[in-house]
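Removed from the display is one protein chain of the complex; every other protein chain stays in position.
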Amino acid sequence: MLIFGVLRSGLYSLTSVGLALSVGVIGIVNFAHGEFLMLGAFLGYWLFVSYGVDPLAAIPIGAAAIFLLGGAVYQLSIRRVLRAPELNQMLLTFGLSIFLQNLAIILWTGDPRVATVSYKAEALAVGPFTLGVPQLVVFGLAMALTIGLYAVLGGTRVGKAMRAVAQNRLGASLLGIDVDRIYLLAFGLSTALAGIAGMMITLQLSVSPFIGLLYTLKAFAIMVIAGLGNINGVIYASLVLGLSEAFVEFYVPQGGGWAEGVFFFLILVVLLVRPRGLFR
Amino acid sequence: MTGRALVRGGLLLAVLAAVVVLPLWVNRTQPYYLQLSINVLIFATLALSWDILARTGQLSLAHAAFYGLGAYTSVLLTTRAGLPIVAGMAAGAVVAVVAAVLLGVLTLRLRGIYFAIATLAFSETLRVITNQVRFTGAATGLVAPPLLGGHRPSQYLVILTILLALTLVSWWVNRSRWHFAFTAIRANEEVAAVMGVDVVRFKVLAFAISALFAGITGAFYAHVFLFISPLEAYSLAVSVGALVAPIFGGLYTTAGPLVGAVVLRAGEEVLRSTVQRGYPIIYGFLLAAVILYMPGGLAGVWASLAARIPRPARRGARGEPAGS
Partner (left out) sequence: MNRVLRGVLGLLLLAALAFAGTSQQVLAQAGPIKIGAIIPLTGPSGPSGQAMQKGYQLALDEINRQGVLGRKVELIVEDDRGDPPTGAAAFLKLVTRDRIDVLVGGLQSSVSIAVASQARQRPILMAWTGAASPLVEQLLAEADWFFHYHPWQYNNADSTWSFIRSTGAKTATLAIEDGPFGSSAADEAPAFARNYGIAIASTETFKTGAPDLTPMLTKAKATNADVLVFVGFDQDVIPMATQARQVGFSPKLILAAPPGWPVGYEKLAAGNYVAGMALWTAENAAPASRRFVQRYREKFNEDPTFYWAPLAYTNLITVADAIRRAGSTDLNALVAAMKATSYEGPIGVPLTFKRSIYGKNQGFTRLIAFQWQNGKQVVVWPSEIAGGKLLYPAPYGR
């Protein structure tokens, strides 16, 4: 049971790490995060169906496309509300999420679609356990990307600039950092990560315009448990969520229905007891 | 001065009389508009009650929780305990208030997005519990008895009365000492406390008032549309709808949320019956556009228009931009 929880946390952390970046650097809580994920999933689907590109191989294309889209969205809308009250930022991204979801419905109808990747149902036997191949892949990718992102933030000039901006916007600009460009980069990167998570959903599950909200909510929960904007806490928080869900589902009768309640209750308790997050 | 007040009073009375009488007359010829008015009034009550809480800087996503609690309390009491509907609705409001005071006290320390997510989590937790527990009808939902025998014009008067009471409360809050307390808390809690504002008391009071009206509206909804289920009563759409209208119309005002609710619902109805399929895309686009280009909402636009027309002795700041 441990192993199920750990595996599922891969997808969760992939979903949340982008949101954590956007919150941490820009301070924007993006309610449309799940919609970027959904668009990434559709992109992965169409690349697979039309050109036979495996969603894993399509990651660079998909990430680049969603990065550009996210950048455009930032330039056209987010940039204008950076100084606006939080409520307006929240509502803007709400509007964005309604817009993107319905755009997807018009473009591709509301039907769910499945990309039949050949190893979708494959499993590896490891000792007494059987582990799903796509889940393993997603887990590995999530770890690699999160650690990679952490390394970029810690080791490169852009990354250091991002951290500087996150800590003190004014100070950073005094140091000659182009804050606006860093924001653009961070938002693009955040949506690109959501896009990658979406493509992994294509790999593992099915795609429809309605999948966004569920993952937005999961990402919120993970972010809260990690501490808002805390990127390295995301992995641990995803583990906490994945494990607690799996335990409830397995050990509680009819646990599937309660798992979600546990997850929201956990957020509530964490916020009330340790509003800065568990892993900070 | 008294003359002007008299004229205003007279005008207000005339408007009130019209709002009360017109729909009753409409019901005979155009019941469709009566139904629309009821839908709009429900939405407006949610919007304005949400705004009262927002005036203390608390951006709640738990409005659906109080709405759902009101609905479920009333339906359970009327169907399982045989209480009259009016008593059920009152009990619904009371339960909502109790829950709000609890939540308000627990979340006192949280600000901004932390507060928003905590309230969302509270609301979703209630939904899951209602969904899992057999006593509340679980996921299947409950059928509710009709209010006033299902007589629409009377139901209209009920929700109108609720909204008028709320409007009075809201108007009074913005005119009294409370206004300064609320605004000070919203601007900076620490400073407000130093200034001698009882921050805890006002924040929790705002929560209670807000939940009272959300709860009674939820109960009203249940007894008008006769069916509730966890997915619908505790829906995130209720919470989001309640905050969209004030932002659209103008935050922290009495007229803003009301006008916002009317315009949005009316607009949505027009789009629904003309465009049919793709209209939510227009809705989402408008929402984003309003935030980008009219950050003060309709009230902000109104204020800037009014400011261009020079008029002597305009008292007080109006159309206060969102978030100040």
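Each chain gets a letter, A and B, in the order it is written, and its residues are counted from 1.
Keep in mind that, in the parts below, contacts are C-beta pairs under 8 Å (C-beta built on N, C-alpha and C of every residue); 3 or more make two chains touch, one makes a residue touch a chain.
Everything numeric here is computed off the predicted structure, so don't read it as measured data.
Student: At which residues does chain A meet the chain that is not included here?
Tutor: Interface with the chain not displayed, on the chain A side: 1, 4, 7-8, 11, 49, 102, 105, 109-116, 118, 120-123, 130-132, 134-135, 201, 204-206, 208, 210-211, 214, 246, 249-250, 254-257, 259-260.
Student: Which chain B residues would touch the chain omitted from the figure, given the whole complex?
Tutor: 8, 11-12, 15-16, 18-19, 22, 26, 29-39, 42, 131-132, 138-141, 143, 146, 150, 167, 171, 221, 225-227, 229, 231-232, 253-256, 258-259, 262-263, 266, 269, 272-273, 276-277, 279-280, 299, 302, 318
By definition in this document, only the chains that are shown with their structure count from here on.
Student: Can you work out the whole-Å distance between the CA centroids of chain A and chain B?
Tutor: 32
Student: Where on chain A is chain B touching in the complex?
Tutor: Against chain B, the touching part of chain A is residues 29, 77, 80-81, 84-88, 90-92, 94-103, 105-106, 213, 217, 220-221, 224, 228, 254, 257-258, 260-261, 264-265, 267-268, 271-272, 275.
Student: Give the list of chain B residues in touch with chain A in this complex.
Tutor: Touch residues, chain B against chain A: 54, 59, 106-107, 109-110, 112-114, 116-118, 120-122, 124-125, 128-129, 131-132, 236, 240, 243-244, 247, 251, 277-278, 280-281, 283-292, 295, 322-323.
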